[in-house]
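Shown here: the complex without one of its protein chains, the others still in place.
Note that the chains take the letters A and B in the order they are written out, and that residue 1 is the start of every chain.
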Amino acid sequence: MTFEQQLATLGLTLPAAPKPVAAYIPAVRTGNLIYVSGQLPMKDGQLMATGPVPSVCSFEAAQAAARQCVLNGLAVIGDQIGGDFSRVVRIVRVGVFVQSDNGWTDQPKVANGGSELLQQLFGEAGRHARAAVGTNALPLGASVEIELLVEVR
Amino acid sequence: MTFEQQLATLGLTLPAAPKPVAAYIPAVRTGNLIYVSGQLPMKDGQLMATGPVPSVCSFEAAQAAARQCVLNGLAVIGDQIGGDFSRVVRIVRVGVFVQSDNGWTDQPKVANGGSELLQQLFGEAGRHARAAVGTNALPLGASVEIELLVEVR
Partner (left out) sequence: MTFEQQLATLGLTLPAAPKPVAAYIPAVRTGNLIYVSGQLPMKDGQLMATGPVPSVCSFEAAQAAARQCVLNGLAVIGDQIGGDFSRVVRIVRVGVFVQSDNGWTDQPKVANGGSELLQQLFGEAGRHARAAVGTNALPLGASVEIELLVEVR
């Protein structure tokens, strides 16, 4: 199945690429690599998850937020490649920051909300290297921030 | 205007490239990419901003510190390219860590202190992808740490 068919199968549509919240741009391409800026879980112009996990934001909400961060990142990538996702060679690296209560330890499971989506959409090409960590504070109070590095043709 | 002219217009001079504070080196080049190590807001051998924002370090001081981190990173890049900044093709990615009080949310505005300088100095080539996050602790107690990825010719 193509990316578009997989997206439809999952009942998803790509959002419009989010605007950066400050003085930078959504993505930069160098050679065959696209660096996507850190994405927040914006949906319809609102953050869908704020505060630390799990005291303020539930684990499940954070996992859904990670999925939304990735969807937003894919929208950014789409803008870079004229919407032709067959040009994605490989999702190379995913960096995940989860706003966490001190010592909370399940960042990998939160991050899976995004990682599993990438594998569902791209198959083997969606399998990526990853660093997932916690933090005590994120922009706008978001519970999750995710950046992507993607190889394209 | 050239990089040097823009720098002068802003009343700035590049510092000497800071020495790493431990067992690593200031930058590594691979292909056309230069990876610059995380820069602290060192100025004349002293950190110009320490402690979390905003309880100990003010927002304004952190923003100035971000600018200094970028200046220090540019000094490192200058060392790699023989001081010829016309060889900078693109600032690709900027990674920003802001020492933050729990749940503080204005890391993007702090990071802008560095991002806006890059755009002033390099114009279109200075527009970059970025990930800015908070953290509860940084080396030497610095309020900001910034790493750079730059494409050169």
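Just a few scattered comments:
As a convention for this text, a contact is a pair of C-beta atoms (placed from the backbone, for glycine too) under 8 Å apart; a residue touches a chain by one contact, two chains touch by 3 or more.
All of these numbers come straight from a predicted model, not from anything done at the bench.
Mapped onto chain B, the footprint of the missing chain covers residues 20-28, 30-31, 35-38, 51-52, 95, 97, 99, 135-141, 145, 147. For chain A, the residues in touch with the chain missing from this view are 31-33, 89-94, 98, 100-109, 111-112, 115-116, 119, 127-136, 149, 151.
One rule holds for everything that comes next: only the chains that are shown with their structure count from here on.
Centres computed as Cα averages put chain A at a distance of 25 Å from chain B.
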